[in-house]
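Let me begin by handing over the structure; questions about it come next.
The other protein chains are all here in position, but one chain of the complex has been omitted.
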């Protein structure tokens, strides 16, 4: 059943809110009164509720089943954390209140940061970045600031081919030249290769941006040597923390030589993805980069917590400011509650269970699907490529869409780019063995079906979703990005 | 997709809660330690969340579409009221705290009661009944207590044929003899008929139990004369308040001569039905019955609100106690918020819109469906009978099940009993005209289809629901009321 | 008005379709002099902001249980309810659905009720349970009515350990039904001679364990005597968490087990809504009150659930119904089931142990104070203390000091010579600090 757009449901004169009528007064708008029409219809509350509930039912969600998007860490979102974030003492708090009236909030941010530093073995943390990519930007800005403080204008940034797309985008945004580090045949980066590239760009190497565990789901075995190589070349080691879930409480990036790493609170620390955000990307920094962290800073003193909002107010050399205010407080509350709930023991167990689950999926599928990098154990996610579909007329995309008809969300497709038709499966620690058994049994059945030539099951998929396959090319060619009122009633009906 | 029972999902050693381990201590259970096995498996929180979310998706609900169950008043449930009921000052309050620590709660109950008395034109209210049927019991107990105080042992209670089933059940429970008042050909009760029956049972008439508007959706035109008749016979007039929504703010039952009426807060006042409760059934009483209201009573005094919990503590003659504590506080909060939100003007509009909607549905369908009582306007619900299906092989039940396939919840079927194959439609004020247009257009299409002989569309229905028609007879013949572990794995699989 | 979808234009158009000029033409069956010409004498509609402000102001006049040390039980208990439970019951699909009369589109509600019935039966050590009652007190009254139906006798004996308000509810109904009710005097220590009251003319005996005063009662000898005399044993509990640690009444021989389920999944909410549990033996199912959910198959053979044995109910049987109960406590039952699912048997045992441990520590702390006597020898998470002088005044004094100290027995049992008793509870929510604060406050107050 199609749900109309709200603009097609709403009509003038209806309202979903009641607002007190002001007594007479003299406006002071200085000639800026709105002249333009404001053509936004309203729905009454019952209509609005029904509209958004009905629309919601067209979504897939973690609460409905496994969501095995590789590199996305779609784990259970505890509702305790939602409740805590809604306590008036957090939710109903203005970022610019007098600091004496927000001591609990500052304490929470400070403690949350301390936990993150302890877990990663790093010296300090910038809490304000709004999301992963923003945290990356923060990390690389601190690199740039540190280089500038050294009086150097290095421009080369090494990025492995398997990196998240945000890595080169971030480097480029800051004016760095991106040099790609090719992946080895086993899916990992060789320290020797890093050393070679550093040598080629001697004196110009600003940083290496590496994801570890990498996007093939493998732990970089030479990471310590890689860190040494980049440090010897005078560069900094930026680590993409998207895959932190695999090593939480098992390995500390700081011990590996990392200088900066963003942390996706909406992945490892379970703050809800919400259909695409909000995220939060606190960025931990080594001793070397710590002085360059952006504003604001929070300091614990004898008289309570201090909030440092201007460079004049501190001894550090902050490189500036990433955002107004202090970052994603609502996410800090959730992430901190998650850390308290799990504790040191539980977080370590999280990493172990996440890795266990990925390897279990791998063990249950490796005879039927193709594993491009069989030499290393997988960490929290397992990567297959499409060579097992070679003899069939089924593509990775078709295969993924067929999973929808079986009631599952597909895995990440066509990423990383280093293998052909990648299928990256990350079950997370939230899945029970029973859930993984059903999931892998379904995948096995699909593989058999593809190999048996039942192509229709794939190219026609999805058949049981709210929509069949959508024309994405058409959408991009002639973009329709907003609703416009139909020219006439007749046209409106024709359009349906 | 079938969702297993939690007992089939759960397993030992899993837990969805963490509980602090007590330090060593000496139990004082006096030999009452549990010896019996406690064979209840647990689910971890992610599994439990998924289980109950997936199960929820097999339900229909107001938030998904019209829920036109006649006599059930399935209206929009504002979420503000849910929020308010969860304020710690209400939700986290013990009923037996010192009264000085619960003054706000007592004030709320008292005010909520005052609103109900004002809306109904009655002298007082017993707030404690837990639901509609409980309120009925309360009302009839106060009748019995009043009769006893008069030193009379009257046993006859008049109940119209169209009454809710709870009416005769309540009267019988209290030892009254039920005498049925036949409905007139126009669906209403004639005062003359009441007078005749009273005459026949002279001196023994305890009360009349009447629903107004009645279950045919009609306002009893002779209600004032009926009230006079019962009063002249020395009986009391109990009015079933299930259909109060039709007359809220338009007519006060007290003005019509009513002595007692229960109010379903979960109907007229929108507290959520929650899949079958909890409800709340405050019962308003006339001057004549007010002294006999059950405990507890709340009195407003100069020093604050007093809570009267024992008969020794008051001047009234309470007939006893309906329940432990003070009634459905959580529902009072919601209902009071609803009343404040609507105000006197909004509540009057509610009744008008509810009546408007029912008559609109009637106007849109009366040419195709059969209206047993066309002489009176409908109030908040419209009653059809199955004579329009006479020439077809479709029953009222089939017709209702076919509505499910169209995405609607069916109306009330086979009630009231006074017409054959009753279909009772109550849209409530929450439905927009657009919603009613779609609903009635669908019903028209179904009627045409039935008349055109497309029997399969009906007898096969529902086809698109989570389940096809269920074997209710089999369920009652060999009742299986609980899960029991399968004798062996093999049997378990065979059962699926 | 934000909840009403019609515009004035809509209304006018719809009246035209109906064929009347004004809305009051549709109210023409109302006697003209009774139809109100204008709105009743109450304030006009308010914005959400105004309503919220007003309600918050009222809420702020109350002292919430979580605001400080809290030791009150006596039939309602302050427990922690997992956040996920509240999330589940707020799902539109559960919250805004009706009684599952159309089972094909109500399998969510029905399956959870089936799970509920199974959990309750297992917890209470009985064979079957219904889909919930209003609360513990009304469930107790219904149990007495059912016992009268089963035994065709009309006399009930109520133990002196029964919650006084439960007793009043039973007495009120019995009185109205012209049944006989023998209520034994208040019995803090659980040493009344109940066996002496059990004889062939009695329909049932009603015993609460843990008793209102916290005392654990051995039901087995009572059950034995009941069996001999054809009397039904109705066992009552107000604290369902106790079943995690103590022998369930069904296993001790009770015929009907009823109780309050609030402790699992449900907020205190100043006394309601709660969820009454009702369980009994398979052979009595056709005499049970309330709704029952049963397993069945659909046309394609798939397992499904329906409300069943409806012929007991009033919308079919009318004046021959087993009870006038119609509504159950569906959403509270769902909360119970969701919480119970998170706990499981092991979790409940752990929770119960933690409760018992807290209560033992509290008893030790209070018992150590000169002048304070712990009355009960065995108890679960609740017990009675004797204090010098007027207990009610002491509780008020402690409330002013921020401590909710328990229930002075005289509040519910005036004029019984029990003015020096306080019923005191400690759940998992009581911290060591809370217990210490109570002890020092009571010491200071004496």
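Chains: A, B and C, in written order; residue numbering restarts at 1 for each.
As a convention for this text, a contact is a pair of C-beta atoms (placed from the backbone, for glycine too) under 8 Å apart; a residue touches a chain by one contact, two chains touch by 3 or more.
On a predicted model such as this, the values are computed, not experimentally measured, just so you know.
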Displayed partners of the chain not shown (whole complex): A, B, C
Candidate in contact with the missing chain, chosen from A:184, A:234, A:372 or A:462: A:462
Residue ranges of chain B at the interface with the undisplayed chain: 11-20, 43-47, 49, 53, 78-80, 82-83
Touch list for chain C against the chain that is not drawn: 2, 47-49, 52-53, 56, 66, 80, 82-83, 87, 90-92, 342, 428-429, 431
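FYI, only the chains that are shown with their structure count from here on.
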Furthest chain, CA centroid comparison against chain B: A
Inter-chain pair with the most contacting C-beta pairs: B-C
Separation of mean Cα positions, chain B and chain A [Å, integer]: 47
Of all residues in chain B, the ones touching two or more other chains: 45, 49, 53, 57, 61-64, 76, 78, 341, 430-432, 435
Per-residue overlap in chain C, given as positions that touch at least 2 other chains: 1-5, 45-46, 48, 50, 82, 84, 86-87, 92
